[in-house]
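The complex appears here without one of its protein chains, the remainder shown in place.
On to subunit A.
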Amino acid sequence: MAGFKLSDDALKAGTRILLVGGRSSGKTAALNAVAERRADAVLVSGEASAQLTALAQTVAEEISLGIETDVPTRADLLHAVETTAETFGISHLLDANPLTLSSGQTQLVVLAANFIMNAPALLLDEPLTGLDSSARRRVLAAIAAYPGAVAWTSTRPAAEEKDAATRVLEVEQVWGGEFVSGELFGTVEPRSLELDSLAISPDSRPARPWRRKAVAQAVQENLNLHLEPGQVLRLVGPNGAGKTTLLKTIAGLLAPVSGRLTVGGVSPSAVPTESRLELACLAPQNPSHHFLASTVEGEFSLGAARRSTDAQRDFLLEFLGLNLSLETHPHDLVPVEMHLLALATAAAARASCLLLDEPTGRTDARGLQRIIELVRLYTQAGGSVVLATHDGQLFDTLAGPVLELS
């Protein structure tokens, strides 16, 4: 394993250090080492939702928490909060509950809450994960304008990210690898996906005998789409536009507010679980909230993942580089491996429609290639794939229709 070493001399005010490397290259470990060494450093690492304090009712309170003892008056506090929110483009969220935001919005709130403290050294682990292009530019501008030292990690940085750094420390990533035959992957029941004047909401849960369907405010309306088996739909839009909500609605976890959504002529939210998972299966954006077993191997013995045979399961694990981690607890995997495991268990369900929510967050070059090939295998096996992504490389590599949520 290659290693990065960040000395205190390197982290002086005004320096912007970008650490670039793939899986297990030591980027995060380098930041952790600095955080342990320097009492004046602030480390922003880990799941964004876990970094919310859960003590604030609004985003403004969340952002202000770190400077409550630093400012003399409430006017100063409000000014600092509003300025920081403006910097990150989240002024419109100041009165929102932080726990109800999308993943990208949560990431921005966490960044704002840490930037506002103006710590001498700010350490950011993959700060651009899950952000749309506009948000990425804002964060990079904030990094460039930061008065102290900033060190951040990136697995596959774009040119603008490297341009923002005064120094780039890089471990070379390995591309390539042979194309793997898909025979062992098997086939998937082909069904088309239809959206007809669909309106969706994150609060619209399917009705149950003990729960009536709540009245929900739609976040997107009049969505129309026809996706044939074997096609890949690329779902794009700014943070908070409703991409995850749409994926959950297709998966049947949420009910449509109005309009029609069918997979093979059947509404996923209106059928029992067993049937629903034959229609569509979701690999979520936050894989740590997805695991239910105590081992990697155990994840394939739960729910719809049991549909795959042992040979098909072994193929998926080897294909995604997880075959040596069978006894590992899913939460002990590195973030990129968590994403790959979530993807593997969703693919193992062999649903007609595979739904991927930002599958390449923190994924290195080899992981990205594997995901692209898995998508191709899935479509060749007869299934369709709906992919929500901000990843430019993934977007450009895969062909197919695009649905843009504004």
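Just so it is clear, a residue touches a chain if its C-beta (ideal position, glycine included) is under 8 Å from a C-beta of that chain, and two chains touch if they have at least 3 such contacts; residues count from 1.
Simple rule for what comes next: contacts and distances are computed from a predicted model.
The protein name that UniProt records for the chain not on display, among "Cobalt ABC transporter permease", "Sulfonate transport system ATP-binding protein", "3-oxoadipate CoA-transferase alpha subunit" or "Diguanylate cyclase", is "Cobalt ABC transporter permease". Among the residues A:34, A:81, A:296 or A:353, only A:81 touches the chain that is left out of the figure. Remark: the omitted chain is touched by one listed residue; of A:290, A:370 or A:390 this is A:290.
Counting the whole complex, the residues of subunit A in touch with the unshown chain are 42-43, 45-47, 49-58, 60-61, 64-66, 68-69, 71-74, 76-78, 81, 99, 110, 113-114, 117, 119, 251, 253, 272-274, 276-277, 281-282, 284, 288-294, 302-305, 329, 331, 345, 349.
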